[in-house]
Structure formats: structure tokens, C-alpha cells
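Sharing a structure with you now.
Every protein chain of the complex appears in place save one, which is left out.
By letter and in written order, the chains are A, B and C; residue numbering begins at 1 in each of them.
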Amino acid sequence: MSKGRLEAFSDAVIAIAITIMVLELKVPHGADWEVVRPLVPVFLTYVLSFVFLGIYWNNHHHMLHAADRINGKILWANLHLLFWLSLIPFVTGWMGENHFAPLPTAMYGGVLLLAALAYLILQTAIVAHQGTDSKLRAAVRKDVKGKLSAVLYVVAIPLAFVNQWIAIGLYVFVALMWLIPDRRIESKVGR
Amino acid sequence: MSKGRLEAFSDAVIAIAITIMVLELKVPHGADWEVVRPLVPVFLTYVLSFVFLGIYWNNHHHMLHAADRINGKILWANLHLLFWLSLIPFVTGWMGENHFAPLPTAMYGGVLLLAALAYLILQTAIVAHQGTDSKLRAAVRKDVKGKLSAVLYVVAIPLAFVNQWIAIGLYVFVALMWLIPDRRIESKVGR
Amino acid sequence: MSKGRLEAFSDAVIAIAITIMVLELKVPHGADWEVVRPLVPVFLTYVLSFVFLGIYWNNHHHMLHAADRINGKILWANLHLLFWLSLIPFVTGWMGENHFAPLPTAMYGGVLLLAALAYLILQTAIVAHQGTDSKLRAAVRKDVKGKLSAVLYVVAIPLAFVNQWIAIGLYVFVALMWLIPDRRIESKVGR
Partner (left out) sequence: MSKGRLEAFSDAVIAIAITIMVLELKVPHGADWEVVRPLVPVFLTYVLSFVFLGIYWNNHHHMLHAADRINGKILWANLHLLFWLSLIPFVTGWMGENHFAPLPTAMYGGVLLLAALAYLILQTAIVAHQGTDSKLRAAVRKDVKGKLSAVLYVVAIPLAFVNQWIAIGLYVFVALMWLIPDRRIESKVGR
């Protein structure tokens, strides 16, 4: 089985998800500053989701680059990840339009959590299918960021109902954790 | 004629269909649990259609991998399949928004049936264009799943007007039939 | 300059245009046969436009396959073609929703005409950039179908204001002219 089409299909789905999100930025009726104000939270969630999808594309790129072989299980684990990523435009729009109300903010974290778990499942499926001395296996053992992200989402979701800004702060923290240049990214396999 | 662009174009259409379906999950006005409840059936049909499109992408991937040569007939049989797949977002939205009412549920099965027939036509066109001792030809003769799926859709469509849950149950059964790991997928050509 | 990215970009634009057209098939409110009836003309225009975009993808595929070299003029002639193709979802939705009223029917022909002219311009730009004894040059000289299509659109557009069914009939005739298996397609370069 070739990994070329798997990469191409994943690229296409992530590219579409990242681009159709802009359709949730509804063109306002009116042309003064007042119509711009309610768009600000929608725009900010758009930026956050764009960064998250960019991180996923980036990590996916690296992980598959290190994979030598693909099987049916990996194909489905990948589709499972794409499923949760495809829901990001929906929760982005919902959280933005409701100006970070508790429930949509928790749901946003829920989709991020399920995408993170799907990523870990995919990683496990790929590692299991490579040889025992694969570079990927070594890289994954140290995947602290991946596991920490999932833990932070679990913490953030209930906190959204206490104070949604704590949850938002945790989401932004996870995004920054991945964005900050990481020398290992350049020198090692994996994320 | 190269099969590379055929694969790339099919990947793009399936990726777009699978991703724009989420646009039918309309961002609700409001941010409490009450606005979530009517979304549940829409979400469940989204999951079902995501799985069906995933299965088609997966099978398409395997079938074309086994094809050596492409001709004009195959190009059009492929476009015919993509046509029915492109209608899945529409019937998904219709069935979900009407909470599995009989007519949309039957129509959903109708589109699945026509996609299944289009797949069988494409398979036949590809086999006819390969050599007589092609691996694909042997695999297709045993394509019990493909034919059984079509039969189950034919049964499900009228039953949707008796009790729509029987139809839904049959659609879910077909999806599971394809999802359950099948050792042959890994070892043989075809679906 | 590589033609790989030109093909990939064109495939993506045509795939998106062909798939987002389904968004004009608005999910109806209600679940009985009555809500289906007004969708019939929208569905029929969808089929027609799907076939036209399929023909363009097919022909584009063949033409670029025969091209050896690409330059800046070809890139822009290609973008010009993609521009008119990207408008097909719009005129499709307009004609369908207004049940083939004269003005949208004429506009639909106008976009088809401008796409056909853009295709001829692209063809000329590609031929001009190949060697004088290129296979493409010979194939293009005989491109009767391409020129006849443009002539038929020119005839159909004013006739849409007399009787729109004559215009629709001519559009369908052009589509069938391209769809009918053409032995030359398999044996020669070009469309």
C-alpha cells in the first residue's frame, strides 16, 4: 500500500477544513466599525483553529515522513483523526458566534481532545507496523507534548464551566507549546 | 493515459465531499444544551456518511492500485461514481435535519445504492481493460460484499416507509460489514 | 517550469467547483414529495454542469498530457479558463432555482461560451510553445468539436430569450457530442 495517496488525501481534508472555516466569518451587513466588533471573537477563534490545524498538518507531515509502511488499520486510524479535525470548523464557528460561552468553549476543547487522542492512536498504529528499531518508535516514547496536550484539554473542559477564560488560556498555551521553535523538530524524527 | 491524475482528482472530490458535509451541521444560535439536542441526529448522519465516504475512498484506493491501464470509459465510469458520492452531503443534511423521516431516509439509501452500482460499473470497466489473467479479475469474482451491499440497499429503501429504523439499521450493517477488519484486504487485491 | 503543479492546481479547482455545486442543492425544509418537486430543475442543472466540468477535466487532462513545456503565458491562460469554470456553480444555481428562466439560461450559455473560448486560447498558447511538428498541433487543427461548441453557444444565447428549451437543448447536445465515445480520443492526442 502506498502512503502517497494517504498523505494527499489528508492534505486535502486539512486544507479544506482550514479554508472553509472562513465561511463561518459571515460577511456583515453594513460597512462601519460597529459591524466589525461582533466579528472580533469569531476572528480570534479562527486564528486559534487555523494554528491548531496548521500544527496537525505539520505533525502529520513529520510522522508519515518517518513511516515506511502503511496498512488498513493505519488508513482507518487516519480517517478517524480526519473526522475530528473536520469538526473543528463547526466548533470554531459555534464558540466564536457565542463569544466564548461556557458550553461551546467546553465542546471546542472536547473536539481538540478527541483529535489529540485520535492522533495518539494513529501514532501507535504506525509504530506497531514499523520494525522494532524504527526511529519513529524512539521519537514517540519521548512524545511528552502529545500526552501533555491531551491532559491539558481534560483539565480545560470542566474549567470552561467555571470560567471560560481559563479554558481558552489553556488552549492557547497548548498551541504556543507547539508553535515555539523546537530544535528537536529539525534534528529528529516525529513531532 | 496516466492514472495519477485520475487518483488525484478522485481524492480531491471525496475529500471535499467528506469535509463540506460539516457545513450542514449549522452553527446553532444559542449556547446551552437545548440547542445541541436537535443537532444529535444531524451529527449521527454525519458520522455514518463520513464512514461511507471513507470506505469508498479506501476501496477506490485499492482498486486503482491494482489497475495497470486506464481508458476513456474508465474516466467516465469514475466521474459517474464521483457524481453519486458528491450527492451524499445533500442527502445526509436532508435526512439529519428531518430526524430520519421516511422519505429522506429512503433517498439516502437511493444515493448509496446508485453509488454502489456506479462502483460495480467502474470495477467492470477496469477489469475489462486489464489482461485476462489480472489479479483484479480474480478478486472481483469474489466481490461478495459489493454485491451484498447493493442488495441490502434495495431491501432497505422500501422498508424506510414501513419503519425507518430498519432501513437505518441496514445502512449501519453495511458500513460495519466494510469496517470490520478483513484479513483479505491486507493479503489480496481489491476490496 | 514544471507542469505538475499546473495540473494539480487545475485538478483542485475543478474538483472543488464540481463538488461545491451541491451546496446550491439547498436541503429542503420538510420531508415529503412536495419539497422534492422544486428541487428537480436544480438537480437537472446540477447533472448538466457536472457533465460539463467532467468534460473540461477530461479534455484538460489530455491536452496537458500532450504538452511538453509550460511558460508564463500558459499559466495565465490556464487561470483564465479556471476563472470561467469557477463561475459554473453560480450560473447553475441561478438557472436551476429560477426553473430555466430566459435570462439565467442565457447567462449559463454565456459562461459556457467564455469557458470554451478560454479553452481555445489555452490550446493556442500551448501549441505556440511546442515545437512546429508537435502532435498537439496536428490534433488541434482538427479540433472541430471545440469550435462547433463555441458556435452552438453563440446560437443558443439569443435563442434563450425566444424559447429557453431550444437553448437548453443545444447545451445538452454539446454535452452529448463530447460524451459519446470517440475512437480518436483513445488513439490520438488532444480532446
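The rule is short, and it goes like this: a contact is a pair of C-beta atoms (placed from the backbone, for glycine too) under 8 Å apart; a residue touches a chain by one contact, two chains touch by 3 or more.
Quantities reported herein were computed from a predicted structural model and do not represent experimental measurements.
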item: Missing chain: touched chains present in the view; value: A, C
item: Options A:W57, A:W76 or A:Y153, residue touching the unrepresented chain; value: A:W57
item: Hidden partner interface residues of chain A, rising order; value: 7-8, 11-12, 14-16, 18-23, 25, 27-33, 36, 47, 50, 54, 57-58, 61, 65, 179, 181-182, 185-186
item: Missing-partner contacts on chain C, residue numbers; value: 1-2, 5, 8-9, 12-13, 16-17, 20, 23-24, 71-73, 75-76, 79, 82-83, 86-87, 89-90, 93-94, 97-98, 101-104
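We take it that only the chains that are shown with their structure count from here on.
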item: Touch-based graph of the chains, sorted into line, ring, star, complete or other; value: line
item: Far-end chain from chain C, centres as C-alpha averages; value: A
item: Between chain A and chain C, centroid-to-centroid distance (C-alpha), Å; value: 37
item: Centre distance in Å when chain A and chain B are each reduced to the mean of their C-alpha atoms; value: 26
item: Multi-partner residues of chain C (each touching 2 or more other chains); value: 12
